[in-house]
Every structure is written in structure tokens, then in C-alpha cells.
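Every protein chain of the complex appears in place save one, which is left out.
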Amino acid sequence: MVHYAVTRLISLTLSLVAASLVIFLVVEVIPGDPAAYMLGLNASPEAVDALRDALGLNGSLPERYLSWASGMLRGDFGTSYTYRVPVADLVAQRLWVSVPLAIYALTVSTLIALPVGMLAAARRGRAVDYGIIGATQLGIAVPNFWFAMLLVVLLAITWPVFPAGGFPGWDAGAWQAIKALTLPAVALALPQASILARVMRSALIETLGQDYIRTARAKGLSEGEALRNHGLRNAMIPVLTIIGLQFSFLLAGAIIIEKVFFLPGLGLLIFQGITQRDLVVVESVVMLLVFAVILVTFLVDLAYAAVDPRLRHGR
Amino acid sequence: MISLEDVSLDIGGTPILRDVSFGIEAGQILGLVGESGSGKSMTALSVMRLLPLEAALSGRIMLDGRDLAMLSERQMCAVRGAEVGMIFQEPMTALNPVQTIGDQVAETLLVHGAASRSEAGKIARQRLTRVGLGPERFPLDRYPHELSGGQRQRVCIALAIALRPKLLIADEPTTALDVTTQAQILDLIVELVREEGMGCLFITHDLAVVAQMVDRVAVMRRGEIVEHGETRDVLRAMRHPYTRALLEASRHRPDRRMHAGGDTLLDVREAVRDYPLKRRRLFGPRPQVRAVDGVSFRLMRGESLGLVGESGCGKSTLTRAILGLEALQGGEIRLDGAPVSPDMPASLRRRMQVVFQDPYGSFNPRHRVSRLLAEPFHLTGRPADMEARIVEALESVGLDGEVRQRYPHEFSGGQRQRIAIARALVTRPELIVLDEAVSALDVSIRAQILDLLADLQARYGLTYLFISHDLTVVRAITDRVLVMRAGRIVEAGATEAVFAAPSHAYTKALLAAAPVLPASHAASAEPGGQPPGAPRDIF
Partner (left out) sequence: MKLPVQLVAGSVLFGAFLVVACLSLVWTPFPVTELDIAAKLQAPGNGHWLGTDHLGRDMTSMLMAGARTSIAVALVAVGIGIILGVPLGLAAAARRGSLLDEVIMRANDLIFAFPSLVIAILITAVFGPSAVNAILAIGIFNVPVFARVARGAALSIWQREFILAARVAGKGPALISAEHILPNIANLLVVQGTIQFSMGILAEAGLSYVGLGAQPPTPSWGRMLADAQTFFYSDPRLAILPGLCIVMTVLGLNLMGDGLRDLLDPRLRRAVR
């Protein structure tokens, strides 16, 4: 188990190094002179020089990379060119919107998908199953930001149950904040839940054909019991894979959804960064997003080991 | 105790079983024998009522006065595991990989409410110990992947007998196991049946297993029981022509001339083959496993040499090295004096071909027979008379040349194996490696293919390297035999001499473990039966 966790941790670190190199190359090397790029065509050479100094762009590439990377390790993400404040402060505020939103959506999605998928598998070939297959097929096809717009019309305008957008902040009370995040989370969660429910269903049905289910049936378990006691845990292996993959979609989706609901999260920050050519902000936020994806992959790997003893035992 | 009366089964309109009737007494073992597709497993699943949804079952399945065919699914759940236990063919996949063996055995007790959780653990412990998995080496928290195939089958037996059922159904329980493991599992089953006074329905395709361990035998063919009676009577008298055909096919030995001796064709000297394993420690060296450890032998031109051993002994690895697919880490292999290696020239590669075990996996399903047979011409360049050569090869294995327009799925297992042999012949090689080439076939087909191989050898002067785990087959078709164990050749010699008087302890154990068909007095008396003389009843 320890061996497995350590290998995964090393792989996580290597992924992070590789990803940071890619981001550094794309943002700081490909544009040529980031300072000139950020200031636009009409900038005076003096201004560009000053910015280059301020950004620490005068060193060699390896030096710049190392100082950027080590800065991030210390929590120093540089200073935003447009806001004139440390990026770390900007990001920290926004994280309090984006992270709860992603977790909220993932929770909703999982809580809906797993029981629905189990129900469909248990009733496979019957009306309930076909109903679920049809509904999930539709759920996958709906773009989450469009679904969000429909939700706003329905549950914020027509029946004003939830706010149509904006975020009061956690200072306004947890309930208000959660309320503001509910429609975005649901909009994000439903398409993901559709995919997850289908994976759950097919993974369970796949296990039904396995020999160990037949052994369980020969012991006297009913089909439902065999599915619960033996199918479920085995089906969790592919389901975990999908949950891990979904997190990256969820993160991307959250960025788009924030635009629908005018939520002050990482998404809005990064779009402002792009329009204002603030490469420092873009670079840091992208690195943060990629870090989140890699971290979740690592957590999923650990969860595999919890489910599957074959991974725990050394190999 | 249990009796089937006129049990018939239809699946989606296809008749599977017709009027199957037999009975089993407590403490008695009934062997249900037949070739693949004869309906033996479906009979077992009918008793368990674990049939596909579209199955229609009729007739009566009486267990102690109750008709199982009439029970509701809920009532059946109470019967399964408690009154009837079942074990299956594939121990490697029969256990839940993510649950401990203790939990899986205890579950039988828990699901029937026969014990509390802690009692169930204790009983599971006892039962596992009873089937030979003692507490020191096999604590309850072991997972299936930590156990070998034979050990897993023991766990399956433990969970099937946890509640001391009246009937134990064993569906080919040893087919996937090595012969020595098979012998142990068979002994265990017989012991348990006698000790616990269970009835046992033992399903197998192997008549030798039947001869050795069952009290009564029922021979099944195309969903019907063609003969039924005391094992000894049935095997001796062979009243039914199908039983006789089956027995004859099982002990069939092709008519072949012993090899007279020639020059060396294949020379294997001190061959060593290592495999890297996964790293156990992060930065440690990758551990190596030595699959072939200093193997030397010679194969003479025109000879038929057997290589026997149990799974994992290194024979497949050695085969790949001989075929020049993988490099050796030590020693050398020469074919007619020229070194064999992964980058040997096509002109050398052309001189040996191979026939594999699986008649379903050895062809690209998307190619027609003509293209499949043309593949070895990659080594020689396509000759002008390629089509004629393909037809010739097909005809030499007893197929019509016209079949070359068809796809492999249109053929039966035996026909496919003929096509595989034709493919091996098409470049006119000298050496043919037969890698478990008849192991997946039913006995009657196997007998035909063995005859074909003997015939081809005589006609084309072929040299065979015959790799198999099946001692009977090796004995039937080879001149000399090598016995391999843990990467080494432990015994070598003339086939009859080795089989009659093995010198190495492992060979002895192997021969002792192999199930034996009794000599058939009836057969030797019958005209057209096997000529007597060969000491085949010795083992």
C-alpha cells in the first residue's frame, strides 16, 4: 500500500513538473517578449523595459522557470499586471467560489448518478431501465451552460426560488452562499450525472456476467443481493475512473457556468486576464486548474487501492 | 435422494435437453460425461435453476420429495447453497476479487441466516481448514489473487459445502487445473462426499476422470442421456455405440511408424530465458525470473518429440524462443546448423511453422481462408502457383479447396485446426511446432487430428515438436519425450520407456496423478477395435 501510494505520489510530482514546463513554455516563451505582448503595440520601449524588469523577464529561461516554479511552491504567484495586487490574493478569493461549486456539483452528480445507475441495472430490460437510458441520453446531449440558462428562467425568474446570478460571499451566511451556488451546481451536475449513471449501469451489468456473481447465486444470494454484495464494489473501479475524469470536465464546465451566473470565481478571473492580456494571471490560474486535475487523479488512484486489494498488495 | 425425471429444456426455442432422467443417492457420485455442447452444464444449471431468462424448463427435479422445478425464485434462493452447492470450472474467476476468502465462505452461512457473524467466521475457518487451507498459511483475510488456481478451487469447495448441502454439483471442477492439482482436488471431492454423505453430480468431458472416481456414469449427447449405469459396467460393456466411440477416441493412438533416426534438425544448447518482473521497490533493480534454465536437447529429422510439463514450467517461453520470436539470454538454438534468433533471415524462418491451441483465436476473423493461408508466403515471396499451393495444402488436411473463399467463423473447431495445420504446411517447412495443438478439442475430433498429423508426418517427412500438458496425447504421437519442470528438463527418453518406467520423481508424480482409463476387454475383443499389445493400461 505504502509502495503504491509513494509511486503514485512520485508520478504526481513528475506530472506537475511536466505540466508547469508546458505552461511556462506556452505563456512565456512562445509569445517572444511577454512584456511587449502584454502592453500591446503602442507601448513605449521604456514601459516595456520597466515591465520586463517588474516581471523578472531579464534572466535566462531556466532561471525564470525556476524562480516562477519556486515562487508558486511558496505561494507567490507573482503580481497581476492589471490589478497591481499579488495574484495569490486574487486567486485565494476566487477559490472560495470555484472550489465549493465544483465539490457541490460533483456531490450532486454522484448522489444522483449512482442510485439511478444501480436502479437501471437492477431493472435492466424493463420500462424503468429504458426510461433511465432515454433520460440520460438526453442529459448528455444538453450543454450545461444552456441548461443553466433554462434553470435561471424557470427557477429564478418564473418562480424566484434561487437567485439568478451573483454571489453574496460567505460572509452573507452559508445559506445564502449555498443558495447562490445551487443552480450553477445543478446545471453542472446533471449532464455529468447522466454520463456517470450510464457508466454505473453498464459496469454493474458487466459484473453480472462474471463468474463470481454466478458463484454468489449458487450460494443462495438473490440477484439483488449478488449485485449489492459483489457487483457493486467491482463496478466501483470503472466508476471511480469516470469520476476522476469528470472532475476535469467539471472544472472546465465551472469556468463557463460562472459566466452564466456572473459568479466571481476563477473563470471570470481568467477571462478578464485574457482580455486584459494579463499573462501572469492566466499562467497562474491555468497552473492551478491543472494542479487540481492532477491532484484528483492522484486521489482517484488512492481510491482504487481502497477498493481493489490487488493494487494494495505491492504489485 | 435427488432424481431428475424427464427434464427438458428449451432456450429461446432451441431444444437443449430432452427427457433427461437420473437419480443420485446420498454418498454417491454420478459422473455426467459428454463432449462440448452436449448439455451437461445446462443440466447442472437446470437443477440450480440458474438458467437464462428465455429458458423453458419442464419435467421434475425431485430433491427429498420436493420438486425444485416448481419452486419460486425466492424458495430456490433458500435451496441454493443450503441444500445444493455448486462449484464451477474456472477457479481463477469464480471468486470475487475484492472480497476476502473468509467473507466469501462465511457469506453462505450468513445469507441463509444459519449463523451469526462471529459464528459464521468460525465455521468458515473450520471449513477452509477442512478443504486443506490451514489457518497458518491461509488466514481468513486472504484475497483470491494471493492464491493459486488449485487453492482457489478449494475455497470454492469450502463455500459450496459450508452448509453441508445434500447435493454437490461440480461442473468440470478440474479442467482448468494441472494434472497434479487435479488429482488433489478430485481426492478432496471424493473424501468430502463420503464423509458428509452428500450426493455429487460430477460433470466432466474426461472419461479417465470418470473411470477413476465416480460410482455411476451417465453419458450425454446432444441433450440426451444415451447410456446410464454403474461406471465399471458402462466402461467395460460399452453397449451404446456412442459410449464406445467416445472411449475409443479417448484412448486413440494414431497408426504411426516409429522414427528410425536421422541427422539433427533442431539443436537447443543451454538455452536460458529470463523475464523481467515489475519492480518491487521503487529504485531497486527489476527482479528477473528465469523461465527457461539451461535447457538442452536435440530433435532429429523426421522425429516426433514431446515436451510435457504443467502450466508455468517454461514450455511456452521455450517455444517462443525456438520459433525465433524472442531472444535467449544464454545458450543457443540452431535449426539445421543455422542460429535461430528474432532477426534470423526469412529463408530460415520459412523452415519451421507452428500450430497453436486455440482454434478460435489463431485466425484473423476478418480474413478469408485464402488470405490466412497466404500469410506464410510473406517469408518466401508469393510464388506464381500460390493458389494451387493453397488448394494443395487444404486438400492435404482433408478439406475441399473451395473453402478458401470462406471466413474462419464458418468452420467448426476441428476444421479450423485443420486450416491451422494447412497454414503451417503451405511453405513446405521441415519442422512443425505443435503448441497444445489438440488440447482444446473434443476427444473424437482430437483423434481425427492426431491421425491427420501422423499421416502428414509420414507423407511429407515432417519433424514435430509436440508441446502439451496432456500425457495421453504425448504418448500417442511422440517417439521421445522431455519432461519439463520449473524451467529445466528433468527427464528425457524414448516415450514408451519414460511412460513405462519413469526415473525422475516428478515424472513419477505426474504419471501417478494422471487419471487412467481402464483397459477395455470389450474393445480388444471387438473386430476393428484397438489392437492389443501396447501397454496402455499400465497407467
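Per-chain residue numbering starts at 1, and chain names A and B are given in the order in which the chains are listed.
Definition applied: contacts are C-beta pairs under 8 Å (C-beta built on N, C-alpha and C of every residue); 3 or more make two chains touch, one makes a residue touch a chain.
Please read all numbers here as calculations on a predicted model, not as lab measurements.
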item	value
Which residue of B:Gln89, B:Gln357 or B:Thr495 touches the chain not shown here	B:Gln357
Selected from B:Leu325, B:Ala338, B:Ala388 or B:Ala501 as touching the chain missing from the view	B:Leu325
Those residues of chain B which, in the complete complex, touch the missing chain	50-53, 73, 320, 323, 325, 346, 349-350, 352-354, 356-358, 361-366, 375-379, 420, 423
Where the missing chain touches chain A, by residue	14-15, 18-19, 22-23, 26-27, 30-31, 37, 124-125, 137-138, 140-146, 149-150, 152-153, 157, 205, 208-209, 213-214, 217, 223, 245, 248-249, 251-253, 255-256, 259-260, 270-271, 273-274, 277, 279, 282, 286, 289-290, 293-294, 297
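Criterion: only the chains that are shown with their structure count from here on.
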item	value
Inter-centroid spacing, chain B versus chain A (mean Cα positions, whole Å)	50
Residue ranges of chain A in contact with chain B within the complex	3, 6-7, 10, 210-212, 214-222, 225, 229-230, 233-234, 307-310, 313-315
Complex contacts: residues of chain B adjacent to chain A	48, 50, 73-74, 77-82, 85-86, 88, 90, 93-99, 107-108, 111-112, 143, 145-146, 156, 159-160, 278, 280-282
